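Just one protein chain is left out here, and the rest sit where they should.
We call the chains A, B and C, going by the order they appear; numbering starts again at 1 in every chain.
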Amino acid sequence: MSKLLVFPGLAQFVVATTGRNMTKAAYTAVACGVAMIVLLTVDPAYEAAHHYVDAVLWGCQAFFLFEWVVRLRHAFGTGRGWAYALSLRGLVDAGAAAAVPLAMMLGLNPKSAWLFGVFWMFKVMPGIPGLRQLRRVLVLESGPLLSVLVIFLLVLFLASVAEYYLERDVQPDGFSSVPSALWWAVATLTTTGYGDVVPITPLGRIVAAVVMICGLGVFGLWTGILATGFAAETRRDNFLKTWESVSKVPFFATLGPAAIADVTHMLRTIDLPARTTIIRKGQVGDCMYFIASGEVEVDLPGKKVTLADGAFFGEMALLGNNLRSANITTTRVSQLLVLDLVDFRLLMARHPDLAETIDAEAKRRVQENN
Amino acid sequence: MSKLLVFPGLAQFVVATTGRNMTKAAYTAVACGVAMIVLLTVDPAYEAAHHYVDAVLWGCQAFFLFEWVVRLRHAFGTGRGWAYALSLRGLVDAGAAAAVPLAMMLGLNPKSAWLFGVFWMFKVMPGIPGLRQLRRVLVLESGPLLSVLVIFLLVLFLASVAEYYLERDVQPDGFSSVPSALWWAVATLTTTGYGDVVPITPLGRIVAAVVMICGLGVFGLWTGILATGFAAETRRDNFLKTWESVSKVPFFATLGPAAIADVTHMLRTIDLPARTTIIRKGQVGDCMYFIASGEVEVDLPGKKVTLADGAFFGEMALLGNNLRSANITTTRVSQLLVLDLVDFRLLMARHPDLAETIDAEAKRRVQENN
Amino acid sequence: MSKLLVFPGLAQFVVATTGRNMTKAAYTAVACGVAMIVLLTVDPAYEAAHHYVDAVLWGCQAFFLFEWVVRLRHAFGTGRGWAYALSLRGLVDAGAAAAVPLAMMLGLNPKSAWLFGVFWMFKVMPGIPGLRQLRRVLVLESGPLLSVLVIFLLVLFLASVAEYYLERDVQPDGFSSVPSALWWAVATLTTTGYGDVVPITPLGRIVAAVVMICGLGVFGLWTGILATGFAAETRRDNFLKTWESVSKVPFFATLGPAAIADVTHMLRTIDLPARTTIIRKGQVGDCMYFIASGEVEVDLPGKKVTLADGAFFGEMALLGNNLRSANITTTRVSQLLVLDLVDFRLLMARHPDLAETIDAEAKRRVQENN
Partner (left out) sequence: MSKLLVFPGLAQFVVATTGRNMTKAAYTAVACGVAMIVLLTVDPAYEAAHHYVDAVLWGCQAFFLFEWVVRLRHAFGTGRGWAYALSLRGLVDAGAAAAVPLAMMLGLNPKSAWLFGVFWMFKVMPGIPGLRQLRRVLVLESGPLLSVLVIFLLVLFLASVAEYYLERDVQPDGFSSVPSALWWAVATLTTTGYGDVVPITPLGRIVAAVVMICGLGVFGLWTGILATGFAAETRRDNFLKTWESVSKVPFFATLGPAAIADVTHMLRTIDLPARTTIIRKGQVGDCMYFIASGEVEVDLPGKKVTLADGAFFGEMALLGNNLRSANITTTRVSQLLVLDLVDFRLLMARHPDLAETIDAEAKRRVQENN
């Protein structure tokens, strides 16, 4: 019973003390674990340091098991136990916790069993920002992507059967069957070109040349669909993130909703930790900033000025000689909106009232500083 | 005579009972048939299961022959017999029905004859949605694509002759003739790079390096033309499909034609079967829906509300806290128009009257539910 | 003297009778000549048919020499002799005429000398429509392309020296010198990957992995620059070509210049020879046509209607049930402007007066036909 009491206490302690660091700890464990799995397979290295390697691997395994149990407990504690356990994330955690022990129990020798530790890598997936975008692209563009895949398979099978027919007599080893020819075809159509199996008859080579050129086409379509879709998703994400921030800046409040949508396309959101220098005196400036949330400190000669939510800064370099006139640093975690020089000019051209406001503020600041 | 009577009856039965499933059956037959062709060439596998493989192959062959005859009968019955028989589709059906028997009659041994069954794969082509788009791209961009092809051939021949001249003395095997050198050149210019023939003289290698770099250029142009064209076609298809649906939604009726064209660019059409859950309570919502045709059921606490053609739903997550407040399911085959969060905001900004309508409806719904 | 008189007469006869066919004859000669050069190097083929091959080669050579002399005479006759002789085209013609004879005079054996006939291929270059665009892209984007080239060379040399340093001891054959390593590097950085020389030390492989990943980056930049530039040039060319035609169509005369620029972006020009069927009855129609110049014949039941410059047709399928209601054929060389369904709708939405004109004409035509 004491053990039962100790464990929850330990779990709460871990959750409380680590918090957001839990993720960092997991990432470190994944990196160490995978490095050790790699080392494990290099015989001289493993012989030299097998105690160390084994210790780290068991440590990682213990950590992932522990993490999973803690998360499960926490999830069941808040009534969302099964939701977590059966979510993608829960399954990844379960896999990371159980794959290696299960493999060992099933009688694999330890060296092979540890290889299943490569599934630990899936734990970094929720932290990849672009993965959600990629999934949306794959869903939205599934039609065209599927079409290209079918064309890819069509060319693959036609080419394989043709090459098998043309080459099997002169190369009974390389093109012994259609699966062998498929291996050649996939390496050729993706323009990988291993060169382990290569057609040698004239007709076979003409077919191969056509396959290579088709490969360029398939490549081009695939690239185009993914690239266009990914670019659109990135723009969409930026718009959504920026839209929230723009509404917090009073400077833009006078604009109608259509103009706000226009402005949102021009801005870019950046999140900065405390005590980060945003602008360095004497550097070339090519953008200005609006504070969506947080606070910055302007380091003027003889005094320090603090700017808070809704204020803007950095406009003087855009209006004047392009050089920053003071150091500016965040005092706490801040979210800023960045307006690039090009968009600054377009914005000023389209909204003369905003231009006047910025001009007036810039003049007031120059006078104050003198 | 009884046989003659039986066949039309069977054909009518097949057409009637399968209907749209005819296509599914054909796809299954193609997949099974091609898999068997692949297996046929793997000696150990074929020896182990040749009865089974042969049976499936003959079954597929019989099906395609039967399908072709049925389609021909049906086409001639409706007076469009020759039109079908000579259309691309008719020829593909004829090829699938006749290729293998013809090859056998011409004296090929059965194992080789079955290889012609790979032409069965062409039967999936009418079902690839992107193929029509691809054909349009190839037609519309034929000028630039042809130019790149000529440049490709120009580099190919110049490089081949140069390498033949430079390498034939030191590598009489690899570069024995210009066709051999062409084989090297096509593998290099497509960046496949088998490595079976490789220049070894310094000058030959410099020529090869130039060919590789040209290969990147050809690749880039090809990719660019195909990708740009394909993206434009996808947009065009979406616009045409959505335009039809938009006109069915009364919500957009107040807009002028220019605004409707604008709105059409923002929407995306999805077709859903009956009893599909569109929205799940508690999930994050990033789009709203308009019903172009069909019906959905909103699963509110204590009651079920039905929304039909022209209604919209999902707007509350976009206006409020981003979370879906109820499950929503289709009750029959439905066509919906999806409006993404980004475009929702742009639309609301540009058309304040639409914004008011949606706001009013959302408020009414909230009051009703409380 | 008789000879001197005969030649000009022959030349005039050739120019007069061939005219635009001169180009076609030259293309045919290039194709035949290059095919023979390829055949020449295949020993069994050449032995079997050397009389034929030699005859064709000498014929091509004579043709190119003759063509050059004719063109030179013609150019000097019109006072632009040196301009032609020193232009790119003149130099290509001179090269095609003189390369092989010069090589033979310099003592090369005939088989090698004929290889210089590959320069004949340059004669097709003026006929490649995309080449002018490509040259404009290379000029306009020379800055970014040069930057990528310098980055390419930087990575190339750094990687070569690094691999030479790391691999020379274990692979004295493959990485015997920096030029050898450069050969490996260029094959790797372009992702060709012959595999004839491959790093085997762990550090060498890590360097190689970095080079491969840089290769993707270089590839991406190159592709992006070329693709974007080429797409812009194609759009520009289409705009310029279409602009000329739009001004000839009275239908667009009521539009202001800004709207004409807008319309020009929507249209596409096609040039058709006489007696070409543009529209086939019963087919699905997704565009309408304006006649910039030329004449078409509408094949209505019982009568034939002729439409000339400035008329439009094909609008009924776009307004009605999507099916073409009559065959339409050109009666002479015609230039048409194509308006796609998507752009048709956008145009009708933006310009209600044009929509009315088309609607009225369509109704008038329907009444007339009934």
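The rule we apply is simple: a residue touches a chain if its C-beta (ideal position, glycine included) is under 8 Å from a C-beta of that chain, and two chains touch if they have at least 3 such contacts.
Just so it is clear, the structure is predicted and the values come from calculations on it, not from any experiment.
Novice: Using the document's definition of touch, tell me which of A:49, A:85 or A:115 contacts the absent chain.
Specialist: A:115
Novice: Among A:49, A:98, A:134 or A:319, which residue is in contact with the omitted chain in the full complex?
Specialist: Of all options in A:49, A:98, A:134 or A:319, contact with the hidden chain holds for A:134.
Novice: Using the touch definition up top, pick the residue from A:191, A:245 or A:264 that touches the left-out chain.
Specialist: Touches the omitted chain: A:191.
Novice: For subunit A, which residues touch the unseen chain?
Specialist: That gives, for subunit A, the contact residues 34, 37-38, 40-43, 112, 115, 118, 121-122, 124-125, 128-131, 133-134, 152, 179, 183, 186-187, 190-196, 218-219, 222-228, 230-231, 234, 268, 286, 340-342, 345-346, 348-350, 352, 355.
Novice: What does the interface between subunit B and the hidden chain look like in terms of residue numbers?
Specialist: Within subunit B, the residues touching the omitted chain are 191-195, 223.
Novice: Since one chain isn't shown, list which residues of subunit C touch it in the complete complex.
Specialist: 140-141, 143-144, 146-148, 150-151, 154, 157-158, 161, 164-165, 176-179, 182, 188, 191-195, 198, 202, 205, 209, 212-213, 215-217, 219-221, 223-225, 227-228, 236, 239-240, 243, 256-258, 260-261
Keep in mind that, in the parts below, only the chains that are shown with their structure count from here on.
Novice: Which chain has its C-alpha centre closest to the mean of all protein C-alpha atoms shown?
Specialist: So the chain nearest the centre of the shown protein is B.
Novice: Subunit C and subunit B are one sequence twice: same or different residues at the contact, by the over-half rule?
Specialist: Different: fewer than half of the residue numbers at the subunit B-subunit C interface appear in both copies.
Novice: Roughly how far is subunit A from subunit C, going centre to centre by Cα mean, in whole Å?
Specialist: Chain centroid spacing, subunit A to subunit C, equals 40 Å.
Novice: Averaged over CA atoms, how far is the centre of subunit B from the centre of subunit C? Could you give it in whole Å?
Specialist: 29
Novice: Scan subunit C for residues touching two or more other chains and write them down.
Specialist: 191-195, 223
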